[in-house]
Structures are given as C-alpha cells and as structure tokens.
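Only one protein chain is missing from this complex, and each of the others stays in its spot.
Up next is chain A:
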Amino acid sequence: MALVFYVAFDGSQHEADVPVGSSVMDGAVNNGIDGILAECGGAMSCATCHVYIDDAWVSKVSAPTEMEQEMLEVVSNPKENSRLSCQVTITTEMEGLKVHLPESQF
C-alpha cells in the first residue's frame, strides 16, 4: 500500500491507500474520488483520468509512452506534468504521492 493524496481543483484534499501494482486511477475510482471519470477503465482509450503530478514527485514517476503523450496533448489544459492516471502504477517508492486534478476531464 502507498498513501496517495488527490488534490481536487477547489483545493480540497482526499487521501487513499492504494495497493502497489495498481494505478493512481484505480485508487481514485475505488475510493470514490470525484474528478477522475475513467470511462474506459484503464485501457488508455478515453483520456478521462487526466491528473497533474505534483512537482515534487515528477522525477519519481515513469515517463509517458508516445501514445499517452499524444492523448495528453489534446486533454483540456495540458501541462508539463500531465499524466493519464491509469498509466501511473503505484510502486513502494510512491508513499505520499500527490496528484492534482484538473478542472474538467473534457
């Protein structure tokens, strides 16, 4: 398990214990965290699980694949630290990971 902090667009913060090996999206979905829709369930098809990795954590998270990068280019308000949370797998090093949710997934 790793404790992950999800910061909503309005600044409110939710935390969830997310099993190692599952994704940041899984953690949000299983803990009822609004703001991550995850329409395709983690198949990297819908881009409705967009998050921003907190600056302090960017270096500890793997880089996106080319496909993911393309999808990230066309999400609403993409930034350098944008990721699809279904593609970010929790590792033991990620205890305390913080992600920020966008204003909208569309």
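As a convention for this text, a contact is a pair of C-beta atoms (placed from the backbone, for glycine too) under 8 Å apart; a residue touches a chain by one contact, two chains touch by 3 or more; residues count from 1.
The criterion applied here is as follows: contacts and distances are computed from a predicted model.
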Any idea which of "TRAP transporter small permease protein", "Ferredoxin-NAD reductase", "Sarcosine oxidase subunit beta" or "Thiamine biosynthesis ThiH" UniProt assigns to the chain that's been left out? "Ferredoxin-NAD reductase"
Residues in chain A touching the chain absent from view: 22, 26, 29-32, 34, 39-41, 43-47, 67, 70-71, 73-75
